[in-house]
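Below, a portion of the complex is reproduced, with chain positions unchanged.
Labels run A, B and C following the written order; every chain starts at residue 1.
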Amino acid sequence: MALVLDNSVLDAILAQVRPLLGQGKVANYIPALAEVPASKLGIAICTVDGGCFTSGDALERFSIQSISKVLSLVLAMDRYEGDEIWRRVGKDPSGQPFNSLVQLELEQGIPRNPFINAGALVVCDMLQSRLSAPRQRMLEFVRMLSGVSDISYDARVARSEFEHSARNAAIAYLMKSFGNFDNDVIGVLQNYFHYCALKMSCLELAKTFLFLANQGRLPDGDRPVISPLQTRQINALMATSGLYENAGEFAWRVGMPGKSGVGGGIVAIVPHEMSIAVWSPELDGAGNSLAGIAVLEILAQNIGRSIF
Amino acid sequence: MALVLDNSVLDAILAQVRPLLGQGKVANYIPALAEVPASKLGIAICTVDGGCFTSGDALERFSIQSISKVLSLVLAMDRYEGDEIWRRVGKDPSGQPFNSLVQLELEQGIPRNPFINAGALVVCDMLQSRLSAPRQRMLEFVRMLSGVSDISYDARVARSEFEHSARNAAIAYLMKSFGNFDNDVIGVLQNYFHYCALKMSCLELAKTFLFLANQGRLPDGDRPVISPLQTRQINALMATSGLYENAGEFAWRVGMPGKSGVGGGIVAIVPHEMSIAVWSPELDGAGNSLAGIAVLEILAQNIGRSIF
Amino acid sequence: MALVLDNSVLDAILAQVRPLLGQGKVANYIPALAEVPASKLGIAICTVDGGCFTSGDALERFSIQSISKVLSLVLAMDRYEGDEIWRRVGKDPSGQPFNSLVQLELEQGIPRNPFINAGALVVCDMLQSRLSAPRQRMLEFVRMLSGVSDISYDARVARSEFEHSARNAAIAYLMKSFGNFDNDVIGVLQNYFHYCALKMSCLELAKTFLFLANQGRLPDGDRPVISPLQTRQINALMATSGLYENAGEFAWRVGMPGKSGVGGGIVAIVPHEMSIAVWSPELDGAGNSLAGIAVLEILAQNIGRSIF
């Protein structure tokens, strides 16, 4: 089916979804997130042939939070060979809330996948072991992917996350007790929270993640970010574990690999065609953007795109 | 990428995988399954444009076991409207072994998805409530889908399953205690075990499941089995919950929606293109065909097909 | 400290506790229990030197429910040698609700102790294997212990329990799936529910359980029911597992081995001195008689008795 996309198509979808605003709950575990206006709603789409479309608050930056877990994994897959990563973290859905310690204890400190907190912390621990300046490296990476040179961390968010880091500290120490955490917990948490505190707009996110729709390549570049096989693998992880314990529901409704963050952002991929980023700060019970999922569901139907 | 498929391509893949035989373990919880020769290996592919390709033991019938869970769900989706099914069973990966009661108790008798035992038992309970002859109806359905008129149940397997039904009886009674099971447990178990005891070959399975690669339609028929949207939904469920707790690993390695059974069969779907059925009785630790997954992994690479 | 007991001491305690009535909740999972007047309150004490004291509704019979689990265990300890029982059921607190399957699955079908449902069902299964008429035998046993010849089962309660037996059926089938249940589930459940449906008054209960305060002997008899060592063992089990997940709280407040039932009865033992039975149908959150525990707590303080 030929793709017909323009900004007015996106405007119409946002208008259709806007009545849902008010049904979710903005993340409030730190003040910096709680202050974000609940009514924000934006979408951006970038296609592999170079088009970009936006609607709503698509140019306003927000805290990407767990969406960064995909980026840190990509960085780690660049620095580690073969199964080095996968001996320390699994690839399967957890079936548990993203910050649970129950499964982690029963499974001896090996997180189910890199997109729950425990898994992302292991990935950050691995980056810490191999990168001299993990925070600077991430900034360079995101700026390179997006082509936007002033993307940076929201220092206030990072600080605030760190002040409320007890749960993640518990997760990291539990893994350390099983021998699956090498570096100083505080140091790794600092990096982890900075990654979560990346401030990006929907448009910048769509640009950044376009390589996952383009077999691992930047749209205009020769150099692959990752290989086509790695691209499929990361999309597979996003499809099965990208939306916390609602990966199945998301696949059912939207039918695209995706990754959400508690800042209300979701990125989704139509392989070989486009990357999509939506933003609406109100979350559903599982911690995913309530209106954001609805936008993606309608979009998928309207443009007739689904991996299934 | 143009698809180049013929039987010799499949022969080569089976030859490549055959050394893995001996590394898994044939299901032995009932004698009828334990007796199946471990060395069986077969594959069949049917394409939406009418081609069929086979290699190895593709024409020999085996017990399809949990693959039948997809078929019973399709039957139920035909008889129930909207959310009637989804109020009683979820759509998300369980992150638990297929026959666990732990999550089912914590979540008050609502199974995570229709492809774990608890979920499939709820679906069978629902079929029992609406169909006058659930076993006969399933036979008619499979024969219609496959175009093979003598597909039937292996009565010895069904009887043997029933004699070892304590675990599934526990699951059904636990759901009954939460009000999520309407009919007599024994009667529903009888049907459930018959469905699991369907005896089909790889070729028959590939034919039967082709509608999931064809937007819900039989290849040569006008009448849709299910709608295109329902087709995507079922493929989504298979992709996130089709291989017990290894759905993520399967997506990573193979990149297709799939459903496995402890008889050693796996069906996989390339949407819009083809259905695939593989068979090798030896299972890995999660209960999936060890060599079967390997066949699908190599096939996916060789023909360049993945939903991701 | 010399014991000063008479009926007026008990009257005073009941008067002190009566204001608590209304704060608990009568068991309502079967109609026959739900109909019991919430305001019933009674106590009976029997001493090893032959005295009996009562107050309130001490002569009115009620459903002893889980208190029967002690009696079935005593019967089994009479029929099985050494560790035969303890290979199939543990002796430790479960830390879980009395009807949970979670721990039972994780621990491969071996219940933590004989006073949770799973453990009592194993004990009933063992009685079924060795007794030709388990229900008749239990009646004879209770009549012998109490000296009351018309104690019997409440057939309506037993029938009603059986009609709501799904949860216990699930427990029994789960144990069967692990090889820890030998007889037909339905048959064992029938006996189990009859034992629970024994109808006895506080006075009859105090008489029945006096042997546990008397080193295993009937007060006037030569023949021991069980040995002094077995008596201490059963009291130990009651102290650590007799009040569902609140054994610690009960030990803290009351300081006596005890066993409760959802009919609102509790029996408690002061070793070498007396047996106590209280009854108040309203239950606390853990399923124990709310006012009954309060009666025992005040009694323990007033008469200066505690095993600690």
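Everything that follows uses one rule, which is that a residue touches a chain if its C-beta (ideal position, glycine included) is under 8 Å from a C-beta of that chain, and two chains touch if they have at least 3 such contacts.
Not measured: the values here are computed from a predicted model.
Q: How many copies of the chain make up the whole complex, given that 3 are shown?
A: If we count all chains in the complex, we get 4 identical copies.
Note that in this section only the chains that are shown with their structure count from here on.
Q: From the C-alpha centres, identify the chain that is farthest from subunit A.
A: C
Q: Same or different: at the subunit B/subunit C interface, is the fraction of residue numbers used by both copies above or below half?
A: Subunit B vs subunit C: same; shared/all numbers exceeds half.
Q: Please tell me the distance, in whole Å, between the geometric centres of subunit A and subunit C computed from their C-alpha atoms.
A: Each chain's C-alpha centroid was found; their separation is 55 Å.
Q: How far is the middle of subunit A from the middle of subunit B, if each middle is the mean of its Cα atoms, in Å?
A: Roughly 32 Å, centre to centre.
Q: Could you please state the distance in Å, as a whole number, between where the Cα atoms of subunit B are centred and where those of subunit C are centred?
A: Computed from C-alpha means, the inter-chain centre distance equals 48 Å.
Q: Over in the complex, which subunit C residues touch subunit B? Could you list them?
A: 100-102, 105-106, 166-167, 169-174, 176-177, 181, 185
Q: Across the complex, what residues on subunit B touch subunit A?
A: 90-96, 103, 112-113, 229, 231-233, 235-237, 239-241, 245-249, 251-252, 255, 257, 271, 301, 306-308
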